[in-house]
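Input: one structure, supplied below.
Here the complex is missing a single protein chain, while all its other protein chains stay put.
In this document, chain identifiers A and B correspond to the written order of the chains, with residue numbering beginning at 1 in each.
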Amino acid sequence: MNEARFRWRTLFLLGYLLFALLPIYWMVNMSFKTNQEILASFTLLPQQFTLANYATIFTDASWYSGYINSLIYVAINMVISIAVALPAAYAFSRYSFIGDKHVFFWLLTNRMTPPAVFLLPFFQLYTTLGLMDTHIAVALAHLVFNVPLAVWILEGFMSGIPREIDETAYIDGYSFPRFFFTIFLPLIKSGVGVAAFFCFMFSWVELLLARTLTSVDAKPIVSVMTRTVSASGMDWAVLAAAGTLTILPGAVVIWFVRHYIAKGFAMGRV
Amino acid sequence: MKPINQKAWWLVLPVFICVAFSAVLPLMTVVNYSVQDIISPDRRVFVGTEWFAAVMRDEELHSALWRQLSFSLAVLAVEIPLGIALALSMPARGWQASLVLVLVALSLLIPWNVVGTIWQIYGRADIGLLGAALAWLGVDYSYTGDATHAWITVLAMDVWHWTPLVALLCYAGLRSIPDAYYQAARIDGARRFAVFRYIQLPKLRGVLMIAVLLRFMDSFMIYTEPFVLTGGGPGNATTFLSQYLTQKAVGQFDLGPAAAFSLIYFLIILLLCFILYNWMQRVGTADREGAGHE
């Protein structure tokens, strides 16, 4: 009986992985082909293996600067999000104060607003402030959905830590900052990791705001990729190579946080 | 009970300022847009509720809303059970666990337009694996020509893209259950389903709430992926609310109607999320109280 269940589970898992990885495999496969091969013949593996597509991306500044721009604003966004979310999440998980539940829900409503709604006001706001086409503009715009999420996740983690720990520390004469950084933060390390992962994820993949708020200097990779449609038709091979490269930073990040996820979290009082 | 401490407001203040700057100011602006006909910043006319009336009577919008609702419900109906099942079948420890975790999470970290591109390539009958395979099986498949095919492809893409989010959250929730719980269940001779219903599911409440709400909100504002894949077509088959809005706001630059539409859109999401949020919290409390009585 146990044996059968184990086999069934493994089969299900393998089936899902097949479904999940085939589209990615196909893109990676295409990135090593030439355009002629893609359009002329249907091959499961590249017949004329080529790295030319990757060479294009790494030598052309308009391509690789896209990656650098994206990484810069994602990093800024991650740092700001976590920095402001930590104290707020602590307040929500430890104290009740006037309007706490409503402020919490209000924060969540910002996560619900479609970015398209904010597109034009953001454009006007950042033009007025002279922030258009800078990394900080995109990072600030992405705060709208990342800060609420970070607060939400961190609050869940913090609620899992018993309040007695805080009280003991205060009795032992710890000041709030000292307690927070030396005792509390290490305890919710995995929460910070998971929150940072989600911030990275949602900021890295967002297109609409990132594209609207930038033009040249801070142009992210996601909008660079939209220009591969040229007069001679789609440049499928370079597009596939660029797409493959956008997966890599994400894969690195997930590799770093895998322990925190595998360790488990339940979000909130259980 | 948590102690009452009004000073806690100081800790929330940074978040408050951040979000006020990047959400409240823009929202106020949107409200301003929605009651004016803006020809240029200096030439604008107050039109009252005219845009709201126009948007509310827009037939195209009604059908986009129904398409959106059915799409979001389909997304939840497929992704939540699939994600839970996936989390249950992922290995718990060892190198396999790490490997599977990374492989499963991969699709989450692909930029949305790349997701669209991947599926665009994948589904094409001439150069794509899926399209070619279906053609070989004798299915006349075309996501650009057939409305049903387009809809299913967008759904499949979303399932492919976002089920891992549900799975990761549930997986983390499952890992937080101490082994002692399972041992107790084994001693009681509990069946597999009973273990799931009374041990695993209650522990998953917190993470499932995040998963359901996130998936609902995000599928309700899906834009980039269908835009890249189908461009909203064929016809209007995959034109969802966000796309309709963006067409209006950026494409035709109709600030007023787009703003009125945004506010209505926001109200719809607000209501649905409020109901969902309260309902899930209530289910959670009921569950906990039930456990207390046993």
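In this section, contacts are C-beta pairs under 8 Å (C-beta built on N, C-alpha and C of every residue); 3 or more make two chains touch, one makes a residue touch a chain.
Definition applied: contacts and distances are computed from a predicted model.
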item	value
Absent chain [UniProt protein name; select from "Integral membrane protein", "Putative lipid carrier protein YhbT", "Ferredoxin-NADP reductase" or "Pyruvate synthase"]	"Integral membrane protein"
Contact set of the excluded chain (shown chains only)	A, B
Residue among B:Leu25, B:Ala133, B:Ala185 or B:Met280 touching the omitted chain	B:Leu25
Among B:Val35, B:Ala105, B:Val154 or B:Ala258, the residue in touch with the chain that has been omitted	B:Val35
Footprint left on subunit A by the chain that the document does not show	98-99, 101-102, 105, 121, 124-125, 127-128
For subunit B, residues in touch with the removed chain	25, 28-29, 31-33, 35-36, 38, 41, 44, 46, 48-49, 52-53, 56-57, 264, 267, 270-271, 274, 278, 282
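By definition in this document, only the chains that are shown with their structure count from here on.
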item	value
Between subunit B and subunit A, distance of the C-alpha-averaged centres to the nearest whole Å	15
Subunit B - residues contacting subunit A, complex	1-9, 11-12, 14-16, 18-19, 21-23, 25-27, 29-30, 33, 82, 85-86, 88-90, 93, 97-98, 100-115, 117-119, 121-122, 126-130, 132, 160, 164, 168-169, 171-177, 192, 202-207, 209-210, 213-214, 217, 220-221, 223-224, 241-242, 245-246, 249-250, 255, 258-259, 262, 265-266, 269-270, 273-274, 277
Footprint of subunit B on subunit A - complex, ascending	5, 9-10, 12-13, 16-17, 19-24, 26-27, 30, 38-39, 42, 80, 83-85, 87-88, 90-92, 94-98, 100, 103, 105, 107-122, 124-125, 140-141, 143-144, 147-149, 151-153, 156, 194, 200-201, 204-208, 212, 221-222, 225-226, 236, 239-240, 242-243, 246-247, 249-251, 253-255, 258, 261-268, 270
